[in-house]
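For this depiction, one protein chain was excluded, whereas all remaining protein chains were kept in their positions.
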Amino acid sequence: GSSGEDGPTALDPDADLSKQSIVVSNYESYMPEDLPARFSAASGAQVEVAYHASNEEIVAKATAGDSGIDVAFINGVYAQALAAQGLLEPIDPRLVPNLANLYPEANTLPYDPGNKISVPYAWGTTGLCYRSDLTGYDPDSWLDLLEPRPEISGKTTMVSTERWLLLPALKSLGFSNSTQDEDELNQAKEVLLRTKPTLLAYDDATFFQRLVSGEASLVQAYDGWCNYGITDNPDIKYVVPKEGTDLWVDVMVIMKTSENKEAAHAFINYVLDPEIHSWVTENILYKSPNKAAMDMISPELIEQYPNIGTTVEELFEQEPLVDVGDAGPLYTRIALEVSAAD
Amino acid sequence: MTQIPEDHVLEPTTLTASAGAGDDSGSAVEGGLLEVRGVRRAFGAVVALDDVNLTIRDNEFFALLGPSGCGKTTLLRAIAGFEVIDSGEILLGGEDLHSSPPERRPVNLMFQSYALFPHMTVAKNIAYGLERERRPRAEVAERVATVMAAMQISELAKRRPSQLSGGQQQRVALARAIVKRPRLLLLDEPLSALDRQVRLEMRVELKRLQHEFGITFVMVTHDQEEALSMADRVAVMAAGRVQQLDTPVGLYRNPANLFVAGFVGASNLLVGVVRANTFDSEHFGSLPLPSNPKGVARGHLVLRPEDVRIVAPGEGHVQAVVSDVQFHGAATTVLATSSVPGAPMLVAMVTGLAQVTPGDRVGLHWDTGLVVEDALA
Amino acid sequence: MTQIPEDHVLEPTTLTASAGAGDDSGSAVEGGLLEVRGVRRAFGAVVALDDVNLTIRDNEFFALLGPSGCGKTTLLRAIAGFEVIDSGEILLGGEDLHSSPPERRPVNLMFQSYALFPHMTVAKNIAYGLERERRPRAEVAERVATVMAAMQISELAKRRPSQLSGGQQQRVALARAIVKRPRLLLLDEPLSALDRQVRLEMRVELKRLQHEFGITFVMVTHDQEEALSMADRVAVMAAGRVQQLDTPVGLYRNPANLFVAGFVGASNLLVGVVRANTFDSEHFGSLPLPSNPKGVARGHLVLRPEDVRIVAPGEGHVQAVVSDVQFHGAATTVLATSSVPGAPMLVAMVTGLAQVTPGDRVGLHWDTGLVVEDALA
Amino acid sequence: MPAQKAHWQSRSRRRARAGLLGPGLLLMAVLSIAPLVLVIAYAFMTRGRFGGVVPGFSLDSWARVLEPIYLGVLWNSIVVATITTLLALAIGFPVAFVISRLPPQWRMVALVAVVLPFWTNFLIRTYAWVVLLNDVGPMNKGLAELGVISEPLGLLYSEPAVIIGLLYSYLPLMILPIYASLSSSEREIAEAASDLGARPWRVFRDVYIPLSVPGIILGGIFVFVPSIGNFVIPDLMGGGKSVLLGNVIRDQYLTARDWPFGSVLILVMLAILVALFAAQAVASRRLTGKLTR
Partner (left out) sequence: MPAQKAHWQSRSRRRARAGLLGPGLLLMAVLSIAPLVLVIAYAFMTRGRFGGVVPGFSLDSWARVLEPIYLGVLWNSIVVATITTLLALAIGFPVAFVISRLPPQWRMVALVAVVLPFWTNFLIRTYAWVVLLNDVGPMNKGLAELGVISEPLGLLYSEPAVIIGLLYSYLPLMILPIYASLSSSEREIAEAASDLGARPWRVFRDVYIPLSVPGIILGGIFVFVPSIGNFVIPDLMGGGKSVLLGNVIRDQYLTARDWPFGSVLILVMLAILVALFAAQAVASRRLTGKLTR
């Protein structure tokens, strides 16, 4: 079902939060460990934390029925899909006054214009992360990954999750990163099939460690995860290829099935507090869409991790990801054909 | 030359008594503890039991004899409740056993393969059946100790079956069955792995149990001497059927057919035609026919080796040359071949050592002999 | 009254021959096919073999007798190579078997528990050993068919061991061992589950193999009659040691000690003191001492039942009352009790049916008898 | 026994054996030892800020194991895995028993039917349960419509749900070994027990269970070990609310990126499993006796 027009539940702004408890599901290490405890202390609401390993997991749980989750951290594209099925509770701006702290641009994102069903938590780009000492030059194009120079051939990795697997090829061909055109997607597939033999591996989770160990020289990476590599080795650098990339946003959503929606809103509002959100950013090394928080980030941190300093303008030069709807199975199929190829 | 004394002839009373007893064989008799009626059991194409009828009396020592594979084990297993019979019925004390499971039958079976519990000690194996009856601990301990002493396995109490020799395992299996003192005890070759000495002692023990506790025994054995000396009555089986059910003496002296005659005790079996007072042997010509109570028209002449006497050459019914002399301890068997082509070898048995050696010419004489039917039941 | 004929006495030659043969028992003799020297094997605290010494001659039929648990199986397993011996050596044709694995030894063992391959048909089981010798297919098929016919199991060829009766399984195991025609064949109670009829035929077959192919046999059996009638020589074991190694007649007529006397053949064993020409029995007073060739000073008087004759009351050496008469087919055993308190029951054996009944007063007489040592080897 | 002569079981036989078995054993040794050595090495190093290890000896990680939070998880994991194993035994034994008593031609069919659900993809299977059991799923809806319940049962996202999930995943690993040991045990031994007066339940207790102890132990290992280390089912079916040791270890490696501490946790888990296993072995030896031959 995809009606989703049930309308907001009547919420009580003065509800006694100490009688409420919520379950928050996030990726592990994607928020400071004591954030829930601090929220509980501040609001009186009980918080339990669950962890999920992928966006798909949340989607699957929510689609299956009552997920038992109140607040979930999820990619905006997946939030869009959930909202289309009517599985998300609309955000009541009255209960999240800290929405005002967001960059104005963060209100215009195409997966959810006006932040009606989601609240941005972190955002960033997908680019190239490399060991400048091993590559011997500074790459600046997706072609450095798709058609690597001989000396780094066999020392590159790509992300295998289908939207991001196709991203470099689509961008290098000048197409939209969310295209639903079968012909464009097939062209991208041909590029990827040519690239496959030059890869060390497809890797979604440990690519920065490969850079640190020297197993890989150049990897496709999310900016924040590249920062993890930079921590261990200052020779690691991050670059957004000149053909352009995506703008992804991770958001907080409230499940329709939540029984303590006041507390859920309170939790989101708490995260958007400038003090808290800047603390979060320094902890997870991902940029936040919270202007007030970003203004508090220390310059030293930006010096060490230059991509945290990326401006909103620079960020919005990239094409935000949106759900591809009925083209989803095509993406899956192309990803399969690429990974199953010899 | 050994002279078998003249007075060694059958007493008429013995013969008559046994012949009489022989007649109640198949048909059911009232007062039987166990009645097996028309039981049949086939394994695929192999018919193991084929219309078996038997009555076993209360407090009787009953032996089952028969060649290997004739269905003895299958019959015992059917009585104990482990073989689903294809047809027929088995009654114990007049009650059909059909609907009582093995553990409710007042019957115990000692398995031919022992089937000891590999995970229990000897003592535990033996105590098992009593514990199932919820006997007091002291009684169990005492009865187990007593039976182990009787079976001469007291020192093995703490060992496991895998640490025993073959004969020791057999005695444990026997002890496990008899310690229960059931109404009916089925023993499937209980003594086959034991030496004569122990075996004799076990026989005494079994007899004692029979008398002391009124247990009825059904024992399968290949040892004819055992069957004949211990049993009150014996059933001889062949090809899944009871051939004869009789007292030991009846069986030996008055076999129902050629099979029984050949199977029970050694025999000289002569082919030929029965006439009024003679038996026209195919090989040895016309011989005297001492008795033919059943009036058999076509059959074999049965001569027991101990009825055949070795006499001087020229004397006796048949002339032959000694071909082998076998010493058995208490007795000696003399094999003699006649010069008639194709004639069977004749066997005589004498007490102690024989006074003839291979090559000696001898005459063979007999006064007793019986004509039996050739056909199986 | 059955009169045992007077001429039933031991021929002096037989006695002397056997006494002579009795002396080479333990010590090794040159020309032995198999020599077992000082072999010892213990399972933890249980000593199964304790300094066993034997020589088995080429083409000999050798029997191993002994009570249950005395170490017979362990000895055969040691010879076949399945039991690591603690000390001693086993030589075959003069060569130490120590370093040859079971499959290289020209020896085959028929296991007491059969050890048939459960996953192969009867025919496959039997053919297995020949296939390991890489015999041509036609030869294998022919030899398997021949041995199955001899064992009377031809119709079972396609069945699996679990579909056979006990005796059928035993014959398959026997067939599997003999079809190989090894130099030395070890048979662990090969015939115990068979009826007399088949058993006699099997014996003939084994003897034929011995003569036709020159196979040497070592056979464990609990059937003394079998051991005495088939074997060229017999070893009697007890408590892990060889007590006597002798010919059957030697063993029976000239037992080395009380154990052998009691074990081989039934005996009346009288306690008492040996004097110059008499034996002072504890219960029956001074008795004539027919022979004492070894000059035993302390021991038992051994009287074989068949040497004991039943005579008229008042006659003979001992007066008694018949307490039981057991009929065995060819012979009858008479048990007689004297009135002396604590005196043992005396056993006499007569051919055919006995002319006495329980309660009769009789005299017992004997002319032969031997004094033996009490101690075990 | 002259010392210079080789016993037949010694040299040549051993050489033949080595030829037959050597390659397999060698590979096994490499496969077994290498990763274990690595884990042990990690356990004594220091964590890198974003994963990996920094060389340098340290015992810090060992001290953390004793923190109540980890002890609590450990205890919880053992309890959950134990309950799962016992339930698997309670369900698996009867199933294996019944299959082993079927006529031979039906046994394979029955076994396949039993293993079938296990063959569906692990994740999917688990989602199927989520779909079935959640508060607005067919199960609760059906029961509510029938009037059996008025409130949803709240089956999901609880410890029982985790146990059901684990049970469901690992049940075939309990059934198959028990089946194997039951079908190889001799029928006559059970017959002897019932001949001696044991009612069916006693035959079960005194013969079938002891004789299938090897299969039960095997099945127990197969269920207990993966249960304690599982991290997907607690996430999916427990709603992440009940954390097992497997989750903590996974998180240490993958998200907290604290490899030394993760390694310490693995070693602690191994130690506990070895201890439990040894205790079980001793207990079962008591039960079945030394089946030395």
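Letters are used for the chains, namely A, B, C and D, taken in the order the chains are written, and counting of residues starts over at 1 for each.
Methods note: contacts are C-beta pairs under 8 Å (C-beta built on N, C-alpha and C of every residue); 3 or more make two chains touch, one makes a residue touch a chain.
Since the structure is predicted, the reported quantities are computational estimates derived from the model, not experimental observations.
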(message) Among D:S61, D:T84, D:N140 or D:S181, which one touches the chain that has been omitted from the display?
(response) D:S181
(request) Write down which of C:R176, C:R199 or C:R253 is the residue touching the left-out chain. (result) C:R176
(request) For the chain that's not shown, point to the residue among D:V65, D:L86, D:I149 or D:L273 touching it. (result) D:L273
(request) Touching the absent chain in the whole complex: find that residue among A:M31, A:V47 or A:A60. (result) A:A60
(request) Identify the residues of subunit D touching the omitted chain, counting contacts across the whole complex. (result) 13, 16-17, 20-25, 27-28, 31-32, 34-36, 38-39, 90-95, 97-98, 104, 108, 112-125, 127-129, 131-132, 167-168, 171, 173, 176-177, 180-181, 183-185, 187, 199-201, 204, 214-215, 218, 221-222, 225, 229, 231, 246, 249-250, 253-254, 262, 266, 269-270, 273-274, 277-278, 281, 290-293
(request) In the full complex, which bits of subunit A touch the chain not displayed? Write them out. (result) 1-2, 54, 56-57, 59-60, 63-64, 81-82, 84-85, 154, 157, 160-162, 196, 199-204, 206, 210, 213-215, 325-326, 328-329, 331-333, 335-337, 339-340
(request) Would you write out the residues of subunit C that touch the absent chain, in ascending order? (result) 80-82, 101-103, 107-109, 111, 113, 115-121, 128-129, 132-133, 160, 162-163, 176, 180
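Just so we're on the same page, only the chains that are shown with their structure count from here on.
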(request) Give the residues of subunit B that touch two or more other chains, as numbers and ranges in rising order. (result) 113, 163
(message) Where in subunit D do residues touch two or more of the other chains?
(response) none
